[in-house]
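Take a look at the structure below.
Here the complex is missing one protein chain, while the rest keep their positions.
The block that comes next holds chain A.
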Amino acid sequence: MSNTVLQASHINKYFYEPEKFQVLENVNFEVKKGEFLSIVGKSGCGKSTLLYILSTMDTDYEGNLEMNGSRLTGLSQDRLADFRNEHLGFVFQFHFLLAEFTVLQNVMLPAQKLGKYSTKEIEARAYEKLKLVNMEDYARKQSSKLSGGQQQRVAIARALINDPTIIMGDEPTGNLDKANSNLVFDIFRKISHENHQTIITVTHDPDFAKGGDRIIEMSDGKIVSGGR
């Protein structure tokens, strides 16, 4: 199927500290292009662990992971970094901007790393993404001077800069008040429906999850509903 962008099959993952413990047990699912997917479940059910495996940053698992039609399991760290750079965008719970850089620099960095466009074009694109999240007026500000909600919006702009296939969020609204949460949700909604980029988020927020296209519910390392 050409519009399947992510396929995870038979994912098993163990923690070895303090003793051997199976966090994920035979997880199988697929995600379609343009889908807005939320993964929910209680704390400790393994949903964040699953997200980090999907994000390619955690490579210590069993099973098979395919994205955009290429197999990612077993690739070297540097190849995975290049893949993340081009095809994945991340939004974390705690904003995670580089404090010493300006808002604009934060957004531009992944694109400069990719090196597909000239610095001028990258700057124009960065402004475009900042406009999307309504942060273009803050472009020249030091990122550490922004409020939490503002930082999260900048982080979304950064995730979007390389037009990735998939955007992943780890509790993207976990630290935000209702107004900011709604703002972030609206942006995600827009990205998925208008740009047809896939969104996978791990969330505790039931309203946020309900607004998406599909919910995967996890419990004790297994998918209990919503898996396909």
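Here are some notes:
In the analysis below, a residue touches a chain if its C-beta (ideal position, glycine included) is under 8 Å from a C-beta of that chain, and two chains touch if they have at least 3 such contacts; residues count from 1.
We adopt the following convention: contacts and distances are computed from a predicted model.
The listed choices are "Anti-sigma regulatory factor", "Glycine--tRNA ligase alpha subunit", "Cytochrome c oxidase subunit 1" or "ABC transporter permease"; the UniProt protein name belonging to the chain that is not shown reads "ABC transporter permease". Touching the chain that is not shown, out of A:Phe90, A:Tyr138 or A:Phe208: A:Phe90 (per the contact rule at the top). One chain is missing from the display, and on chain A it is touched by residues 48, 52, 55, 57-58, 77-78, 81-86, 88, 90, 92-94, 96-101, 105, 109-110, 112-115, 158, 170.
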